[in-house]
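For this view, one protein chain was removed and the others were kept in their places.
Chain lettering (A, B and C) follows the sequence in which the chains are written, and residue indices restart at 1 in each chain.
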C-alpha cells in the first residue's frame, strides 16, 4: 500500500506519482479491480476493494489483508479467503452476471449477501477540463447527480460563487449559506480510498468582498460580548474593495481610524468536501471527517487536501472562497468573495484516513473537527501521530519525541457547528528521520 | 495613563521609555505617591495608588478617577473625593503618623478604615545586579521573604535550575516541580500596577536536557493513548545532548530511526510569575492571571512580559528553562535544562491588566489561561481586543474588523492544571491604524 | 398565541385542549390558513403561517406579527402588511391559481417571490390508528415518503425494533444503528409550529435485551479507560433476560458477583425526531434541535415531547427503545430491545421552540444538545429560562430567582455525536407564581 506521504514527497520533488497516468489493464474474465459491498436488509454497510487475477480457471486476489484463491466456472466464481495468520476467514460465492454481480459470504454458519462490480476504468490521458457551473448545492450529499465525471489525474478549471450566493458579476445565483460548485464524480474512487485534491490555482475574480463587524461570542468572554453590543454599528455587514493588482483589501467605507487599513490578500477555499458516508446530507455550513466548511487558511494554492472517500465517485464539492481569513474566522464570515479555481484529483486506492489532511511544500497538516476545541485537539494530534508513525515506521514513543518537540497547532475555525484545529509538522523535521 | 503599547513601541524603536530612569521627587509633607488599602476585619481588601501634592495647608491629588482636595493640619489630613461627574464620592480622614498612616473613609453613613503608606522611592540610577540563588521556591507565593530588592530599570543577571531541580553542574539543588529563582521585590510596584519583565538574555549553561517519550492523554483520543501504552519503552525519560555551539539538541541514546534527528535550540522560560493575589500560594506547576508555569515558547530573548501586580513589590519568580518546546508541551516536559537569565523590570503605574501579556518586535500577545481550551480562547481574545481598543482608541466593531482579519492563535500549553492559549496580532497590522 | 405550558397544564388536568378535535372551517375564497414560503434561486428559505378572512372583496389577515389587509379580484389577491408599530412592512401580490399559489413580495425596491398553499384540513374525529411497519429508516430525513398520514389528535399504535435492527421475534429487519419507525406525516404541521408527541404507552414485547460491558472513554479518565481494557472480557456484548411480569432485567449469563443483580425496567424511547430543516439528513445515531437519538430516560409513558417543526407534515420518527438506561448511556448502548408504542400527536400552531422540550406530571424539561457538556448546559438553561419567562410572564431576574433556587440538571447522554443535558424544574414550584 503506497503511503500518502511518499506520494506527497514525490509531488514535492517534481516527479509526482499522482501526476502520472495510472493505467488499468482492460479487465478480462474475473481479472481486474472491483468494489465489494456487504449488504443486509437492502442496505450496503461495508465496502472493500477486491483485486482479482484469472489464470485459466484459477483465480487469485486480495481483499484488504485477506488472500483470495479459487476457481471460476462459467459465471460462478468460488473464492476462499485466508487471513495473514493462515487461518481461513470464509468463502465467497459470486455470480458474475451483468454489471452488478451478486453473491454470498459464508463464515461458519453465518451467511451474508454481497454485491460487487468493476471499478470504473481510466481510458484516457489526463485532461484539463473547463467546467462552468449552472447550479449550486447547499448540501454536502451523495444524493445529487454529478455535474461532471472526471478521471484521476484530470485537472478541472471552474468557478465558485461567494458564501452569500453572489457570483463574479454581482448576480445572485443561489441562496446564502456557502452554495457549492459540484459534485464532481471521480472515476475509480471507492469507499476506503482517499481522494487527493491538488489545488493548483485560486484566482479572485471580482473587486469586492463582504464580511461583518462583530466578534463571535464563542471567542469572547460573555461580559465582553455583552458590552460590545452597545456599539453603535451593531451587526453591520461591511464591504471591501479588493485591489487584485496590489493584492490588498480595504474597507469600502472606512471609519477614520481604519482609512489606511489594508489586508493582504491570501485567497483560500472555505469549503472542500466529499459526500458524507451513510447517505447523510449536511448543510454547507457543516463539516466532518468528509471535510466541508473547514475554513482553514491553509487551503491555498499549492496545498493538496486528502479526504476519505465514503461513496463511489467521491463526489467532490468546493466553494466559499475567502480573499483572506484570520484564525477562527471570528467575524462569522471571512472576506467572502468569488473565485476561479483550478484543481487536480488523484485517488489513493485502499489508503484510508480518519479525517481531512493536507500538505504543502512545507508542512503536513491534520485537521481535528469536533464539538469543542478540547476534543478537536485530540483528533488532530492523533491523526498526525498515526500519519507519521505509518509513513516513517515510527513507534508511538519515537513519534512522541518528534511531535512533542516539533508539533504546531492552529485554530482554524471557531464559528461553525464544529470547530477545526490543525496539528502540523514541518517536513524538514521529518526528512531527518532515517528510513 | 501611559498605554502599555506606546511604552512597548518605544522599546521597539530603540528609545525605550522603560529604559529611562523614572525619577520620583523626594516626598515632603503630604506630597508624593502612596498606596492606600481599604481594610476590614483585619484584612486589606482593596488597594489604589494615591498621588498627593501639598501647597501650604492645601492638598490636592488623585485616586484612580477621583479628584482629591483638602487640607492638612499637623498630621491630620482631611480630603474630599469627587467623581468625574462632579458628584461627591466621600471623605478621607487620615492621620499621618509613622510609616503606616491610618484613617477612615466616610461615605454617607458607612465608614470603613484605611491604611496608607508611601511607595518606595528609586534613589539610584539603573543597575545591573548579579544574583546567585542559594535556595529555590516550589510555590508562587507572597509569603516568602524576597531574595533581592531591585528598582524599576534594574537588570538582574541570574541563573535558573531545571524543572527537576538540577543545576548547571548536574547537582540536585531542589525537589522536582519547577523550583524557582526568586522572589525579587520590585520597589514601587503596588497592586493595580503592571510589571514589565524585559527578557534580555536566556543562555543555556549545560550540555544536557531531559524529557519524556509519551504524548499526554489530553492531546490524544482515548484509543490512541491506550494503544501507545503497549509500546515497549513506556513512559521512558530520555536525555538529550545539547550542542550549544551549533544550537541543536540530539538524543543521547537515539534509536536507529532517530539517530539523525536534531532539534534547533530556542531557549525559553517555562515559568515567569508575580505573587498571586489574596495570599494564595500555588505550586510551581500552576498558572493563573499572575503568570506562573505558562510554558509558552514565545517567552524568549527579546520578549517583554506584562504581569498584573497583586502584592506590593510584585515578587517576581522565574525558572523552568526549556532548550526548546513544541506547542502544547505534549511530552509533559519540554527539553528541560538550566540557564543563565538576564532580565530588566519596569513598573507601569496604575496600568491594570486582567492576565499575562507579552510583546516582541513583531507581535502583541495575550495569554488566556483557563480550565479548558474553549474557555482559554475566550480570555485570550477578549484581552487582546481590550488591549488594542484601549491603545488604538478603537470601537469594538473596529477592533472586530482588525482582529477578525488578522488574529493568530497558538496553543501554548496543554498539560498543566490550566491550559494556555495565545491570541496575537502583528504590530505591522496595527501601525496602519490612524491615531 | 396559546402557550405551550397552558396547553400542557390542561392535559395534566384531564381537560386537555390537545385531546379535543381542532375544527377548521372549510376554506372559501381566500379564507383559511395557509403556509407561505419566500423563495429565491429555486429554494424555499423562510416559511410562515398566514391566516386570511374574506368578506366580499375585502380580505384581512395575520402573518406572524404583521396585520394584512387588501382586496381580492378574480384570482388576484393584493395585500398590504403593516407592522405592530403602524409602519408598512410591504405588499404581497398573490395569484390564487391551482393548489400552489405564487406571487411576489414588494418591499421598497426589493421584490422577492413567494409560494403559498392551504394548510391541510382535519376533516375527521380523532382516531386511533394501528400501524405495522414494514421498513425502517436509518436516516432522520425529509426525503422519504411518509409511512402514514395522521391528523393532530390521532393516536398511533405501532412497534419499534431494537437499535441493532432486531424485532420482537428476534428477526433482523434492518441494519444496526437505531433503525426508525416512520416517518409519520402530521397534517397541518408547518415550519414554525411545534409538534407535541404525547407518549401514551411503551410496552416491551420480548424477553431479551442486549448491551455492552464497557464504560465509554468520554466518561473516564484516559488512565482508567486504558487500564480497564486489560480486563479479560474486553468489549463483550452481553444479553439480558427481561422478566416483564416482575419488571426486572438480569444477565443471561451472569458472573458470580452479578448473579443476583436485577435492574428495574423503566421502558423509554431513545429516539424521537422530526425531519431536520434545510433538507439535511442525519444518521439515526445523531441528534439536534429536531430531536433524534436523544437517549433521555425521561422519554417515558406519560411524557409529552415538544419538537420544532422544520418541514411540512413534521415527519415524525421513533425507535431505539430501552428497557432501562443509566445517565449518560455509558455502555454506549442501554438495554436495547423492541417495543410496542402508542402515541398521540398535536400541533401547536405558530409556537416556535429552539430545541427539544418535554414535560410530564411533575416536571418541565428542556434539552440542551451540543458538542460539549459546557455548551449543552448553556442551551438547556437558556431554553428553560425562556420557557418560564414566556409562560409565566417573568422578567429575566424573576426567572433567575426561580431557576437559581430550583433548577435541576440531568446528564442524559454522553456517547453520541452530541451530548444531551437536561435542565428541569418541578411544576409545583411554578404553580406558586402569581398570574
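Here, a contact is a pair of C-beta atoms (placed from the backbone, for glycine too) under 8 Å apart; a residue touches a chain by one contact, two chains touch by 3 or more.
The shown structure was predicted, so the numbers you read here are calculated from the model rather than taken from an experiment.
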Touching the absent chain when the full complex is considered, from C:94, C:335 or C:364: C:335
Touching the absent chain when the full complex is considered, from A:33, A:193, A:312 or A:374: A:374
Selected residue (touches chain absent from view) among B:94, B:116 or B:139: B:139
Sole contact to the chain not displayed, among C:54, C:194, C:379 or C:418: C:379
Chain not shown, touching residues in subunit C: 211, 213-215, 218-221, 224, 227-228, 231-234, 236, 238, 251, 255-263, 324-331, 334-335, 372-374, 377-379, 381-382, 385-386, 392-411, 414, 421, 432-434
For subunit A, residues in touch with the removed chain: 217, 220-223, 225-226, 229, 372, 374-375
For subunit B, residues in touch with the removed chain: 40-41, 43, 45, 138-139, 141, 143, 165, 172-175, 278-283, 286, 370-372, 374-375, 417-418
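By our rule, only the chains that are shown with their structure count from here on.
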Most widely separated chain from subunit B, with each centre as the mean of CA atoms: C
Rounded Å distance between subunit A and subunit C, as computed from the means of their C-alpha atoms: 34
Centre-of-Cα separation between subunit B and subunit A, whole angstrom: 44
Between subunit C and subunit B, distance of the C-alpha-averaged centres to the nearest whole Å: 52
Overlap residues in subunit B, where contacts from two or more other chains coincide: 220-221, 372, 374
